[in-house]
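All protein chains but one are shown at their positions in the complex.
Take a look at chain A:
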Amino acid sequence: MRHTEDILLRTSRIGKKFGGLSALSDVTLHIQRGEIYGLIGPNGAGKTTLFNVLTGLYQPSAGEFQFNGAPYRAGKPHVLARAGIARTFQNIRLFANLTALENVMIGRHVRTRAGVFGALLRNRATRDEERAITERSRELLSYVGIEKPGQTLAKHLSYGEQRRLEIARALATDPLLLALDEPAAGMNATETASLKTLLQTIRDSGITVLLIEHDVKLIMGLCDRVAVLDYGKKIAEGVPEQVRKDPAVIAAYLGGGDE
């Protein structure tokens, strides 16, 4: 565990209402640099809603958050991506008809600069940049463990590979915080185990990871700290061992079955 006192993300009293329904209320938490932070909770607890607020897809109804020292209230997705939050989606959202390599290359967009004139003139700077994009994207594909050729269409990859491709695409944006929305959903035991290794490697490379997961075993074995949401409220936060014993958590989530 490499806890530093440095805080990467701090939310303060974030609330989100959909009409009369309060999906999130008063969620205050912080994520430290270099940790794997787990977000768990029963279905409908507001985990993905919080994710969407943090990545700019939703505007919070109340509260705000600080990321890497800058305050955000109503962020736009591309602004937050530029600031360094990259995400994957619960229901995989790849560019299905583009190749695996192109998917990752699109992730490099935010860190590269060639515009219309660069594209038209295709000058040295643009060519060098294109080469760097391709190279880095190839590296990322093998980094996440996609062995198939980069020219394979995203939609022709296996389910586990698609999940990994989403991670590679997110990593291509050079994030400070990698936010993963149920990356292990639908994976078998082997795939989950190698995902766990991948996430540890990513953490060790210095990228902070925010993880929503249903697989409690994975969360408990992987996360440095965990927050539990229930009905849009944070009911517990701390190291996994401590959260596991929290009576409120047991009542809300772990007590319900043998998950």
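Criterion: a contact is a pair of C-beta atoms (placed from the backbone, for glycine too) under 8 Å apart; a residue touches a chain by one contact, two chains touch by 3 or more; residues count from 1.
Simple rule for what comes next: contacts and distances are computed from a predicted model.
One subunit of the complex is not drawn; among "Glutamyl-tRNA(Gln) amidotransferase subunit A", "Cytochrome c-type biogenesis protein CcmF", "Inner-membrane translocator" or "Phosphate transport system permease protein PstA", its UniProt record names it "Inner-membrane translocator". When the omitted chain is restored, the residue from A:I7, A:I106, A:L176 or A:A193 that touches it is A:I106. Screening A:T55, A:Q162 or A:T192 against the full complex identifies A:T55 as the residue touching the chain left out.
Only one of A:K16, A:R136 or A:R169 touches the absent chain when the whole complex is considered: A:R169. In the full complex, chain A contacts the hidden chain through residues 55-57, 76-78, 81-82, 86-87, 89, 93-99, 102, 105-107, 109-112, 114-116, 118-120, 122, 126, 129-130, 133, 149, 151-153, 155-156, 169-170, 172-173.
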